[in-house]
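Other chains of the complex are left out, but the ones given are in their true place.
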Amino acid sequence: MRHLLDIADLSVGEIGEMTETAEDIIKNPEKYMGICKGKKLATLFFEPSTRTRLSFEAAMIDLGGQVIGFESGTNSSASKGESVRDTARVVGNYADIIAMRHPSEGAAFAAAEVSPVPIINAGDGGHCHPTQTLADILTIKREAGRLDNLTIGLCGDLKYGRTVHSLIEAMIRYKNVSFVLISPEELALPDYMLDVLDENGAEYKITESLDRFMPNLDVLYMTRIQKERFDDLTEYERLKDSYVLTNEKLICAKKNMIILHPLPRVNEISPEVDSDPRAAYFRQTYNGKIMRMALIIKLLDCKNVKCGGVSKKYYLGYKCKNKKCITQTEYGLTEKNYIDKNGLRRCAYCDSLI
Amino acid sequence: MRHLLDIADLSVGEIGEMTETAEDIIKNPEKYMGICKGKKLATLFFEPSTRTRLSFEAAMIDLGGQVIGFESGTNSSASKGESVRDTARVVGNYADIIAMRHPSEGAAFAAAEVSPVPIINAGDGGHCHPTQTLADILTIKREAGRLDNLTIGLCGDLKYGRTVHSLIEAMIRYKNVSFVLISPEELALPDYMLDVLDENGAEYKITESLDRFMPNLDVLYMTRIQKERFDDLTEYERLKDSYVLTNEKLICAKKNMIILHPLPRVNEISPEVDSDPRAAYFRQTYNGKIMRMALIIKLLDCKNVKCGGVSKKYYLGYKCKNKKCITQTEYGLTEKNYIDKNGLRRCAYCDSLI
């Protein structure tokens, strides 16, 4: 059985296959309309995320399947103290595939250890959100016609923005992709992500200015400066307006630059930009649904065959110190870890150093 | 593309077609069972309304379609600061038609300005709730056999009750329809609604007594005195029992009078009345589902054809002063207004005078 927990679980070849499937779905939707007849997707959203949930549900329905699930953890058995793994094991008796959103990092990994059906990580705290990255990749592919030879600007909250980290990890695997990292110092890309860029020999520039490298960009990926991430709300108020994209700022951009945003936006892209043909963020949500269709097809196909994917060797023991890790709250979980390619020991669930 | 935002968007002729479709659905349900196969309705309920939501969902399912959505705004992206228009634009990539409930007046209009799919207003604050009026109209048509030559009693909260205002606006367009306005002075029909009656030359009587004109009524439309509408709860407690319909009060009513209520009721109709054959309020909910089926068919049909409907000329500018208007909270919305038939300037979103 195969799960999708982290974008790194998918090889470049697999992502290529999936974007091909996605483009075929767009061309020939009727071919896929009955492909999941009799199958059920469970959307287990321990914290709300309307957009992601509706995208998964629409994807499954467009494949001819059905959906069960919950919108928010306050209404789930979790509030009675049930573990994520028990929930996955039970719901695996009701559904053929599970999309799970959870506030704890590593929650999807914990579920995948015991689930009788494939788990899709629909976001686990600040850790991973691989289907957003799949949406981003398909959008770049469809808008630019390629995934290599690109200069990608990443703007906003590069510190906490998991979609940014995930996109970097996915795109560095393509040839000749360079990055421009645009953020206030307080929200700069963390050192371990800079290490990832360095290790892969990716070119990048760091700037506080949204304007400075605008003419160079093939892709501009805007992100929301999330209130939830700030302990100090005055700091949030000071920064939130710093990186607002307007028509004026776009004057010096390339005519075919692609503007992306994982949404929801608050005010970081002015509504006047929406009618610019370069604004691809609403098409990006459409592409998200299509890639989720391709993913569901892939994982359900894999159910009874031995699958590839990246596998790691795990060791028992060592308590993870990340306060947001699922190992902190899940009753009876066995601590596990692995050694990364730099010889550092990391938590199997949330990938923190231990 | 065609939306339904206000009952006034539909002409008398269109309502006639829809009641005909509705009556055909009741006679030949199997004819309609697969008509929306492959289509999705999104129910975006930024505030809960179980009855209305389930009615829409049942309607879409009975047409062979599927449903996605959310039950309450607390679980939606709106709580992360997303605008109604962004939500509509994104969900329009997932669904073929949207039913939206929102606490702000004009929210459905704002959504319709940008949505790629038809918007049905399932209630926008105290402003409009056109599908309730469609349910009322079909019920009168089916119970009385006609929509003209009727004396309609409206009882309870005539000040805040949007269903009452909407029913008046719909029914004054039929021949020889008169009204009896039954309410305490504090909850009397507002002057602008009396103006609507006067302008249309409709006869009406105003009374504080539920008994006085009972023998004259062909239809008695009861409404809930809603706690939510009162700033002063002692005032609510004093008034809420004033207009309770009982079997005793019904003794002098016509044998074929039709008792309607938009539901939910609290205690304004005594449960003993439920078994009276004149009590049509549960049949009214059934008719609501049927009219929503007819509406979905109409709007999906219209998607690719040029449609009629009432269109207005809009002007930019002028800030709306209605505190409950969507223009007060929606980021980046352009203020718009129109000139009504009396030459008064009104907000395009909530129809308030400006």
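When the chains are written out, they are named A and B in that same order, and each has its own residue count from 1.
Just so we're on the same page, a contact is a pair of C-beta atoms (placed from the backbone, for glycine too) under 8 Å apart; a residue touches a chain by one contact, two chains touch by 3 or more.
Keep in mind that what you see is a predicted model, and the values were worked out from it rather than measured.
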> Shown here are 2 copies; how many are in the complete complex?
Replying inline: 3
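Quick note on the criterion: only the chains that are shown with their structure count from here on.
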>> Between subunit A and subunit B, what distance separates the C-alpha centroids? Give it in angstrom.
In response: 41
>> List the residues on subunit A that touch subunit B in their complex, please.
In response: 33, 48-51, 54-55, 57-58, 61-62, 67, 71-72, 224, 226-227, 263-267, 270-272, 274, 282, 285-286, 289
> If you look only at subunit B, which of its residues touch subunit A in the complex?
Replying inline: 38, 40, 42, 66, 68-71, 74-77, 79-83, 85-87, 89-91, 93-95, 114, 331-332
